[in-house]
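What follows is a single structure, written as structure tokens, with notes after it.
The complex is shown incomplete by one protein chain, all other protein chains being positioned as in the whole.
Here is chain A:
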Amino acid sequence: MIKIDNVSKHYGPFQVLKNCSTEVKKGEVVVVCGPSGSGKSTLIKCVNALEPFQQGSITVSGVSVGDKKTNLPKLRAQVGMVFQHFELFPHMSLTENLAIAQIKVLGRRREEAMDKGMKLLERVGLKAHAHKYPGQLSGGQQQRVAIARALAMDPICMLFDEPTSALDPEMINEVLDVMVELAQEGMTMMCVTHEMGFAKKVANRVIFMDQGEIIEDREKHAFFETPASDRAQQFLSKILTH
């Protein structure tokens, strides 16, 4: 589904990504972790071309992301993305947040889009808030809406960039629950997260990044039981002990 092949990216002289290669197969859940500044966000944003990269190639469902001829809006419409800070559209009610791209991008009829939005709000447990605006919700609620907004486009895969790291601790689980459910339904997911409980529960593989490099890319049991590198070991002991 997502194939990242030898991707490098520079900001001027600074190399953010160094020859990164990995693959997320259809139905797989891959968790990406690593210290701050290691390039996780950058890598995941390269997948839907929110960030350009200079070398290597990324394909999503066979479509080359870096190709100048690729219709990026069309590609992005198929790839759901959930951000650390939710990024709901603050001037639209929840229903409008979920409907706008369905109408303007997919060309769905308004009623159809509203209907679909309502079903998804119900699914994430927020149907009663449909008429509200994002600013009237808690962080956890907003993030669930953001997931629903992505799902409204019937994505073929989902990207998550630290979806719970801006949340108060008591709200993390409500978001993770939605993500676990998605994973169990067979959604293809690439998640940047430090929620190792989530990784242990639903991930197929865990990728560990440091300084722009993919240091480990292993089946989750192998990763947690016997991390091959010292850096991953140190990182794990740090985040698992607090």
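By our rule, contacts are C-beta pairs under 8 Å (C-beta built on N, C-alpha and C of every residue); 3 or more make two chains touch, one makes a residue touch a chain; residues count from 1.
Methods note: contacts and distances are computed from a predicted model.
K.L.:
The complex lacks one chain in this depiction; which UniProt name from "NADH-quinone oxidoreductase subunit F", "Molybdopterin synthase catalytic subunit", "4Fe-4S ferredoxin-type domain-containing protein" or "Glutamate ABC transporter permease" does that chain carry?
P.N.:
From the choices "NADH-quinone oxidoreductase subunit F", "Molybdopterin synthase catalytic subunit", "4Fe-4S ferredoxin-type domain-containing protein" or "Glutamate ABC transporter permease", the unshown chain carries the UniProt name "Glutamate ABC transporter permease".
K.L.:
Which one, A:Q136, A:S165, A:Q184 or A:T226, makes contact with the chain that was left out?
P.N.:
With A:Q136, A:S165, A:Q184 or A:T226 as choices, the missing chain is touched by A:Q136.
K.L.:
Touch as defined at the start, partner being the missing chain; which of A:G37, A:P90 or A:G197 qualifies?
P.N.:
Of these options, the touching residue for the absent chain is A:P90.
K.L.:
Which one touches the absent chain: A:M81, A:I147 or A:L167?
P.N.:
A:M81
K.L.:
Considering the whole complex, not just the chains shown, which residues of chain A touch the missing one?
P.N.:
Answer for chain A: residues 45, 48, 50, 72-74, 76-79, 81, 83, 85, 87-91, 100-101, 104-106, 132-137, 149-150, 153 touch the chain left out.
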